[in-house]
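A single protein chain has been removed from this complex, and every other one stays in its place.
Then we have subunit A:
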Amino acid sequence: MTKTYPKASRPSLDNVSVSIEKGEFVFFIGPSGSGKSTIIKMLLHEVTPNKGRVIVNGKDVTSMRSWKRPHFRRSIGCVFQDFRLLPNRTAYENVAFALEVIGKTKAVARRVVPEVLELVGLGGKEHRYPHELSGGEQQRVAVARAFVNRPLILLADEPTGNLDPDTSIEIMRLLDRINRTGTTVVMVTHDSNIVNQMRRRVIEIESGRIVRDQARGVYG
């Protein structure tokens, strides 16, 4: 597929073709502006390609009407570099909020949220506010929020970008554990240490083109 943003001199993605299987763990690497984030945005149906098709969970996202987008998003979890937590809500409330706004009852939240917070290693810290948690712990809350709805795909856009190396490795262990439950994990990163340690599929992008696609790859 190809994506050219209006007013851009060259395409952000140029004839890129990638297939990711269910249950895979994939790293997208490459310098800033190479088009990695555009891929994430396309998977989320935030942007549509000018040419080609994007198929997620067997559905053609390219031709999807925008009113169907909310329901589609429920099958994808998202984690970002800046956590994007609500500062006036506790860890529990942040995760429960994601459930409640898609129509789940408080009773469901009471059952599911402590479970997922336990899974990400935040048992006992449910009632802390984001400013009372460390960066790594905040990112765990974000991962819990992304995973609480048991999505088929977890998208992580530089999830370790704001974290120190040790904490980053803990977050990666967590993503690995989530991957082992059958969830496809797609991660965009600059962190060579992590890529080298994990030894998973690596897709390198440069100037909108795929220059390398390697199973059990390293940062290079």
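The rule is short, and it goes like this: contacts are C-beta pairs under 8 Å (C-beta built on N, C-alpha and C of every residue); 3 or more make two chains touch, one makes a residue touch a chain; residues count from 1.
Convention: contacts and distances are computed from a predicted model.
Asker: From the list "Response regulator transcription factor", "Cell division protein FtsX", "Peptide ABC transporter permease" or "Rhodanese domain-containing protein", give the UniProt name belonging to the chain omitted from this structure.
Answerer: Its record in UniProt gives the absent chain the protein name "Cell division protein FtsX".
Asker: Could you tell which one of A:Ala98, A:Leu133 or A:Ile153 touches the chain left off the display?
Answerer: A:Ala98
Asker: Check the options A:Ser12, A:Thr38, A:Asn149 or A:Ser168 and report the residue that touches the missing chain.
Answerer: A:Asn149
Asker: Looking at A:Lys22, A:Lys106 or A:Arg173, which makes contact with the chain not pictured?
Answerer: Selected residue, touching the omitted chain: A:Lys106.
Asker: Which listed residue (A:Lys22, A:Lys51, A:Arg84 or A:Arg111) would be found touching the missing chain in the intact complex?
Answerer: A:Arg84
Asker: So that we can see where the missing chain sits, which residues of subunit A does it touch?
Answerer: Those residues of subunit A that touch the unshown chain are 67, 69-74, 78, 84, 86-87, 97-98, 100-103, 105-106, 145, 149.
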